[in-house]
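One chain of protein is taken out of this complex; the other chains stay put.
Chain nomenclature is as follows: A, B and C, assigned in order of appearance, with residue numbering initiated at 1 for each chain independently.
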Amino acid sequence: MARFLVRSVISTIVTMLLVSIALFGLIEVGSGDITVKILGIESTAEQRASYRAQLGLDQSAALRYIGWLVGNDWLVRGRVGHKLVTVKNPQTGEDQWWADVDGQLTRWRMRSGELYALLRQENGSSVEVLANDGWQLDPETGTEFFWGVNDNNSAVKWVRGAGERVWVRTSAGFRQQGDGPQQYIPLRKGILRGDPGLALQTGRPVAVTLIPRIRNTAVLAGVAFIVVMPLALVLGILAGVNEGKPLDRVISVGGLAATATPEFVTGIFLILVLGIWLKEIWPGSPFKAVALFTSPDAIFRDPTLLLLPVLTLTAVELGYVARMTRASMVEVMDSAYIRTAIIKGMPYRRVVLRHAIRNALMAPITIIMLHVNWLVGGVVVVEVIFGYPGLGKYIYDSAIFGDFNAIEAAAMVTVFIAVVTRLIGDLAYTLLNPRLRYT
Amino acid sequence: MFVKDYMTRHPIMVAPEMRATEAQKIMSENKIRHLPVVGEGKRLVGLVTRQRLALKPDAMASLNVWEITRFLANMSVRQVMLAAKQVHTIGPDNTVERAARLMAEQKVSCLPVLDGDGVVVGILSEVDLLRAIQDMLGMTAEGVRVTMQMPDEKGQFARLATTLAEHGWGIMGIGSYPAPRRAGYYQIVVKIPQVTVEQVREVLSQIPGQEMVDIRTVV
Amino acid sequence: MAAATSSPRTEQLSRLQRWGKTVRIIFESRVATVGLMMVLFWFLLGFISLVWTPYRPNFSDFEQNLRPNSTNWLGTDHLGRDILSRLMAGTQVILLKTRLPGDFPILGGKAIPGGVALWGVFGSLTLGSVLGLNAGYRSGWWDQIIMQLLDALIAFPQIVLYLVVIAALGQGDLVVILAITVTGAPGVARLVRSLTLDIKTRDYIRAAETRGESVWFIMFREILPNIRGPLLVDSMLRVGYAIFAIGTLGFLGIGLPPPDPDWGNMVNDARRNIFFNQWAVIPPSLAIATLVIGLNLFADGLREEINRYQK
Partner (left out) sequence: MKSEESVGPPVLKVENLAVAYKVRGGEVEAVQDVSFEIHRGQSLGIVGESGCGKSTVAWSIVNFLGANGYVKRGSIKFQGQELVGKTGEALRRLRGDQIAMVYQDPMQALNPSMRLGDQLREVLTVHRGLSKKEAERRCIEMLERVYMPDAAAVMKRYPHQISGGQQQRVVIAMALLNNPALVIMDEPTTALDVTVEAAVLDLVAELRRDFDTAIMFISHNLGVVARVCNHVGVMYAGEMVERARVGDLYANPQHPYTQGLMRCVPKLGSDKVSSILYPIRGRVPPPDNRPAGCIYGPRCDYAQDRCQHEHPALRPISGVGNWARCHFAEEIDAAAWTPPEEIPIPTIDQPQSDNQPIMQINELSKYYEVRGDSLRDVFGLSQPRYVKAVERVSFTVPKGKTLGIVGESGCGKSTLIKTIIGLEDSSSGEAQFMGFDITGAIQQRDTQLIRELQMVFQNPDSTMNPSYTVGQQIGRPMERFNTVPKNQIRSEVIKLLEAMRLGSNYYDRLPRQLSGGEKQRVGIARALASQPDLVLCDEPVSALDVSVQAAILNLLLEVQQQFGTTLIFIAHDLSVVRFFSDYVAVMYLGQMMEIGPAEAIYAPPYHPYTEALLSAVPIPDPKARQKRIRLEGAVPSAMNPPTGCRFNTRCPRRHLLPDPDICLTEPPWRDVGPDHQIFCHHTVETLSSFDPVIAETV
């Protein structure tokens, strides 16, 4: 069993790693020029190139993958020559990168060809001092350059006297600036250290938006799960022990219809029937055809917003789980040991409850756990239908925009959920099955 | 000689819900006179005998033929059986003699055999007791059967046994009982295999103080 | 045991008779028959739409948001297009034709027969079978590596994978086929692997091995023909899933590209318009649901019947 566990965990880790590479690679290969989306179609090639450099997209894919996965501060450190640390911005709560120059947190800025150091004070403000003594000589080209951290959380390389013209995105719009660096390496801690980077669409850290979204989705899926599971297992068992009888037919065919109907069709029908038609007869009905999620916390203020999304998910999942359970139950009820129990003269209830159910539930539990990523898929659609501010909607919006940082982060979360639930499923199976437990 | 060795194991048993007519049929088809009635787990709840199934004349008189049939058809075994607490029973580890005494004293012709939990493990009927006698007297194989009469004194049986032993004869069955018509005497029946009547007569008639009542070859 | 005494039971069945037997099996099961009817209905409608639709499916020839009426049996959509015509034409991309992109070699810009769902399932069957056979038959490291890769693929929630693929590669029939192939392959591979693991223990595989047959011969000539049945039933279900997925993608606005009507997209358009025309949402929703349910019923009924037949 230890062997099995260790294998599962190792396999899970490898899976996650493979997935992350695949995800990164896929987006690398496919995504068009994201800067077009950010800067708009009217932007010039020069503007885009400059912005690409600022996003660090001119680095090699491998470097960016490593930066994305485990961060790049430790790689850049050698160039800057100082330890790089993050400090929370007291106003926004977002991380800021600083170089730790002998205990003094420092950033640099170039203005009119002069290099200034920004020394962070206790209160969060910074003091600017001239730092031209930091220039280093490149023996090959004979130029002087400096590696430092700029005020936009990137490690940058300035070249003295080059006076690069760069396009900077500011709150006032996109404008050209002089004294720009020659090279940018946006600093990040990497997803493993809890930093999924900045959303390209908003420029804010992905994590800030993602966490309430995950919570909302967890609520939605959790409620659906709590509704579905007991109901589906009971229905499945009922159908299984009544194999071939009318009850079984109703449950089986009903379950099949519910499973085979896409979520969006179910959702739309529910909106149509409960949200519109029912409203005409019963104006006070709690079902809302259009739910306005005014804030990420809307569902906590008005739980009725959850009704239709949960119902939709339930309709889809119920059939699936019930059918799995039924199939497993039918198989078990047909087995030799159930025959033994019956011929031992055990009452039928006892046969079903003591002998059959435990064995019959073993298979569905793993399959249900495997099925969680299907559920996540369903959640995406349901969230889009109802405009529910959850993880699925977030992925969808990001995918439409092409915000790869956001997609990568959100997709990793879904994959993580899938992988962990599968691990749990495997574990549950092992625990339920004495044959595995004792070998 | 224990009850468990002579009882009939796995006797035919019926459930109390069974129709009386059905029970009657089972008894006649299988030529048996007693049916233990058992509930869940073969626990005794009663006993049906042939007499129990016969209608009491006074009940019969007031009914016509159709009514009798209907009356019988609607009776369940539970209604006609002798309830368990009225039934005399015995345990499998009791002796056969004890069972015989119980049957003789209580004038019953059979005893359901119950284990500690009240589960019917067998039934002991008169026939089974007769079989015990048979076995005791070695009546299932060929041999010479001698009946000796001797005074009720110590050492008399030893004398007989010694005499047999001296001739290297075995005993395949033995029984002793007070002589029927002579107080103070006992009769002993011995069955000896692989000898002739003459040999036995010659030897046993020599025993002093004992009298040979009967001798014959039996199968 | 002379050969001449063989009973008539073992006489060779003609190919036709065998086919007849297969078809009979389908009709033995009510479930399968109903399913088949539902599927055939849509195929039929699709074929008709190739030559005739009541009106032009892609032109705003009518008033907008009409309820069902005698001219437009199912009403019109928010752009004034006839819904029935669009519904009929919508079967084409799913079941009957695949539009190749302009830069595709030789056939560029043309449409080839076989809908996106069918090609997608074909793709996942091919890929999945190759992977599953190798994993199952060779076992050991092959198995470990292949299964690990598949696990990674399965770990993606399908929709997320679609979204990522489409975000990465853009819209297009071939992209959807690729997405269906990639998402379907792990399932096929797992099925093929488990079937292979079973077949692998049979003595005829030992016999082939003791003849020194090559691994590929054993996988494709000895094993593959014997897993056809379950694979066929499974692919029926997969076509259902593929249609399901295409609908969902269409609904999300990232499915098959215009101009051909796409059911999922029709539902999405109608949904936005639901307060003006509640009727437009129903036909395409029902179309997807019945087609998928039909395939599921067919596959289910068939599987049950085959199981019973084998008993």
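Keep this in mind: contacts are C-beta pairs under 8 Å (C-beta built on N, C-alpha and C of every residue); 3 or more make two chains touch, one makes a residue touch a chain.
None of the values given here were measured: they were computed from a predicted structure.
Trainee: Determine which of the presented chains are touched by the chain that is not presented, and list them.
Mentor: A, B, C
Trainee: In the full complex, which bits of subunit B touch the chain not displayed? Write them out.
Mentor: Where subunit B meets the chain not shown: residues 5, 8-10, 12-15, 17-18, 22, 26, 29-32, 40-43, 117, 119, 121, 135.
Trainee: To test your reading of the contact rule: which positions on subunit A touch the chain that is missing from view?
Mentor: Per the touch rule, subunit A residues meeting the hidden chain are 1-3, 6-7, 244, 335-337, 339-347, 350, 354-355, 358-359, 362, 432-435, 438-439.
Trainee: Which parts of subunit C are in contact with the chain that was left out?
Mentor: Interface residues of subunit C facing the absent chain: 1-7, 9-10, 12, 28, 201-204, 206-207, 209-213, 222, 225-226, 228.
Convention: only the chains that are shown with their structure count from here on.
Trainee: Think of each chain as a node with edges to the chains it touches; is that a line, ring, star, complete or other?
Mentor: It is other, because the touches fit no line, ring, star or complete pattern.
Trainee: State the pair of chains with the top count of C-beta pairs in contact.
Mentor: Result of the pairwise contact count: A-C comes out on top.
Trainee: Measure off the straight-line distance from the CA centroid of subunit A to the CA centroid of subunit C, and report it in whole Å.
Mentor: The answer is 29 Å.
Trainee: Between subunit A and subunit B, tell me the centre distance in angstrom, where each centre is the average of that chain's C-alpha atoms.
Mentor: 87
Trainee: Subunit A touches which residues of subunit C in the complex?
Mentor: Residues of subunit C touching subunit A: 31, 148-149, 151-160, 163-170, 240, 244, 247-248, 251-254, 264, 267-268, 270-271, 274-275, 278, 281-282, 285-286, 288-289, 292-293, 295-297, 300.
Trainee: Provide the residue numbers of subunit A that touch subunit C in the complex, in ascending order.
Mentor: Listed in rising order, the residues of subunit A that touch subunit C are 11, 14-16, 18-19, 22-23, 26-27, 29-32, 253, 256-257, 259-265, 268-269, 271-272, 276, 289, 370, 373-374, 376-378, 380-381, 384-385, 392, 395-396, 398-400, 402, 404, 407, 411, 414-415, 418-419, 422.
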